[in-house]
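Report on one structure; see the data block that follows.
Every protein chain but one is kept in place in this view of the complex.
Right, chain A next:
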C-alpha cells in the first residue's frame, strides 16, 4: 500500500496567517503579487526553487491597469464546457454528484448589477 499522496510541508495555519498579513498590508500584498516566491521565503522560510508564472504576471498587470480592468469586467469567460453538440443544440457541462444550481451560484463574485465575475476563469484565460 503506497503512502498517501498528501503534501503538508507548509501548514494551513501559516498560510492563513500569511493571508491575514497580506490583507492588512497593501505594500506586502503588492510584493506578493510581484514576487510570491520572495515573500514565501521571507515570511515562511519556504526558500525552495520556484517557478514563476508569466500568465499570472500578465493578469496582475491587467488588474493594475484601469482600462484593462474595464475590459476584464466584461470579458466573456467560458463556463466549464467541454463541447457543444450541434446535433442536440446542448452545451455540455462538467457534472458532479451534487448537480448544478438553477437558482444561485457559489462560484464567481457579484459585481454590482453586472454579470458575476469569475476570477479563476479570467486568471486561467490569461495563461
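Things worth noting here:
Note that a contact is a pair of C-beta atoms (placed from the backbone, for glycine too) under 8 Å apart; a residue touches a chain by one contact, two chains touch by 3 or more; residues count from 1.
The working rule: contacts and distances are computed from a predicted model.
Considering only "Multiple sugar transport system permease protein", "Amino acid/amide ABC transporter membrane protein 1, HAAT family", "Cytochrome ubiquinol oxidase subunit I" or "Radical SAM protein", the record for the omitted chain gives "Radical SAM protein", by its UniProt protein name. Where chain A meets the chain that is not shown, the touching residues are 2, 4-12, 15-16, 19, 22-23, 29, 32-33, 36-37, 40, 46, 48-53, 56, 59-60, 63-64, 69, 72-73, 78, 80-83, 85, 87-104, 106-107, 109, 111-112, 117, 119-125, 127.
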